[in-house]
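Up next is chain A:
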Amino acid sequence: MAKVKAIAEFVILRDKEKCISCQVCARVCSNDGHWRDPDTGEVLSESSRCVGCHFCETLCPTSALIIARTPSQPKANAHWSPRSLTDVTKQAETGGVLLTGMGNDRSFPIYFDHLLLNASQVTNPSIDPLREPMELRTYLGSRPDRWIRHPPQGPSALASVNPPPIPLETPIMFSAMSYGSISLNACKALAMAACEAGTLWNTGEGGLHQDLYPFGKNLIVQVASGRFGVHQEYLNAGAAIEIKIGQGAKPGIGGHLPGEKVTEPISKTRMIPEGTDALSPAPHHDIYSIEDLRQLIFALKEATRYRKPVGVKIAAVHNVAPISSGIVRAGADFLVIDGLRGGTGAAPTVIRDHVGIPIELAVAVVDQRLREEGIRHRASLIAAGGFRSSADVIKAIALGADAVYIGTAALVAMGCHICQRCYTGKCNWGIATQDPYLTKRLNPHIGARRLVNLLRAWSLEIKEMLGGMGINAIESLRGNREQLRAVGLSEVDLRILGVKPAGEAW
Partner candidate 1 sequence: MKRIFIREEFCINCRLCEVYCIVQNSKTRNILKAYKGEYPKPQPRVRVEEKGHLSFALQCRHCEDAPCLEACLTGAMGRDPSTDAVLCDEERCVGCWMCIMVCPFGVIRRNREGRRVISKCNLCQGEIIPVCVKNCPNEAIVYEEER
Partner candidate 2 sequence: MNYLIIGAGPAGSAAAEAIREVDSEGTITMISEEPLALYAKPLITDLLAQKIQRTQIIWKGENFCSAHRIHLQTGKRAIRLDIPRREVVVNRGERIGYDRLLIATGGRPIALSIPGVELPGVFSFTRLSDADALAQFVRSRKAKSAVVIGGGMIGLKATEALLEQGLEVSIVEMADRLLAATFDRPASSIVEEALQKKGCQVFLQNTATQILSGRSGQVEGVMLRDRKKLPCHLVIVAIGVTPNIDLAREATISCHRGIRVDSTMQTSQDGIYAAGDCCEMQDFFGAGPRVIAIWPNAVRQGKVAGHNMAGQKDRYEGSLAMNAVEIGGVATVSVGMTDPEGEGYEIRKIWNPQKSIYKKLVLKEEVIVGAIFVEDMDRAGIYTGLIRNRIPVSDFKEHLLKEDFGLIYLPQAFRKHLVTGEGMEV
């Protein structure tokens, strides 16, 4: 039988007229996609090694390179996509689980693209954000059941909350991306940007590197099932603690950092041996019931003297509504729901693509359920999973979220082209790698600058959209389904989202 080879996904097109053989591409490609022929002095390319990260294309001084999807195509087949063909071929060859990085890239329905916002006309005039103050600030944490306490003796007083909620200058935070899945420079960029923009960043399950402790004021430290890097100092280093039960990219299984990426500093931060795969177990082995979760929540609160909000992160799965209710009743100060499109550094492709539900539906049902139970105020609701623009963000808030986490968008801002090869540790952009040769490529100052720019741009756009709706505070939009209408959705979808179809007035 002839050796069956999977068709390479990309083709490197080099314009010979423009190529000056400067070798910049040859020097920077971590997959050895280009090299200089010592005899002719020409620079040649090997398309089969290309992963489509576009780093060489970006750097080429004469724009001589184009990375394109390969013209080599199998016969048209609506059922067997080229990718299905390739996946089967690869598995026949390796016998292994196919791994991938980043978020679900299949064409499941994107509900955001069916939702539209309102704008004020005639009555209830719109607000110009350049002329009127627009409040994007929101708070992360629990609210008391009653705001005014009437003690048996003594005067009535305003209730205070312990711990006090954390202010966010904008309702967009940086999602959990572990040091290990991404480089230290990438973490630094996120940390610096969060501090400058007045929002929060998240350690993910990688522990906290020494150099990042100064950014603790704007940090949410995560306690995941592997408990990597969790110690007393770590818990007190951040502004809040997040117990990670699951994530949208791989609901039901734990985190996975391939051994190639476990270098000495990672090993030290995570407190595991160098070169070993860092596999987080699926469940926390001390949480087998909701009561156990409550116990962990309060253990963490005790450990931090009730000074920091403690929240829980789950993946959006079928029973997300009752699960959320249980978690809030268990005492979580905030609840993070990570939807189907959530990203990852490494996950089995089948799990990433076929497990979980879209965040739009999850947020809507959780918000609705918590309101019905009268406990919505007890925890902030944070939505995560594939927000691509400020429109997605504002729609998520309108569906019920207090704030959102962005992960993929933040990485794209720093250069990521979503080639989905994070698990190899050869990220040319210096993001998903620990190779010292590659991590230099991400200058944290430039990264932070770009992230701040992204947050600023999206915040301005949100203000514009809010103003258009005649609203001047983001908290007025929270759960305000009335500002949304849907197009092209079924009756059932509309019911679950709690949104009216476009055309129907209030």
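Everything that follows uses one rule, which is that a contact is a pair of C-beta atoms (placed from the backbone, for glycine too) under 8 Å apart; a residue touches a chain by one contact, two chains touch by 3 or more; residues count from 1.
The candidates came about this way: all candidates are chains of the complex that A comes from, given by their letters.
Since the model is a prediction, treat every value here as computed from it, not as a measurement.
**Q** Every candidate listed belongs to the same complex as chain A; state which one touches it: 1 or 2.
**A** Of all the numbered candidates, the touching one is 1.
**Q** Would you mind writing out the residues of chain A in touch with candidate 1 in their complex?
**A** Chain A residues touching candidate 1: 17-18, 20-24, 27-28, 58-59, 61-62, 430, 435-437, 440-441, 443, 445-446.
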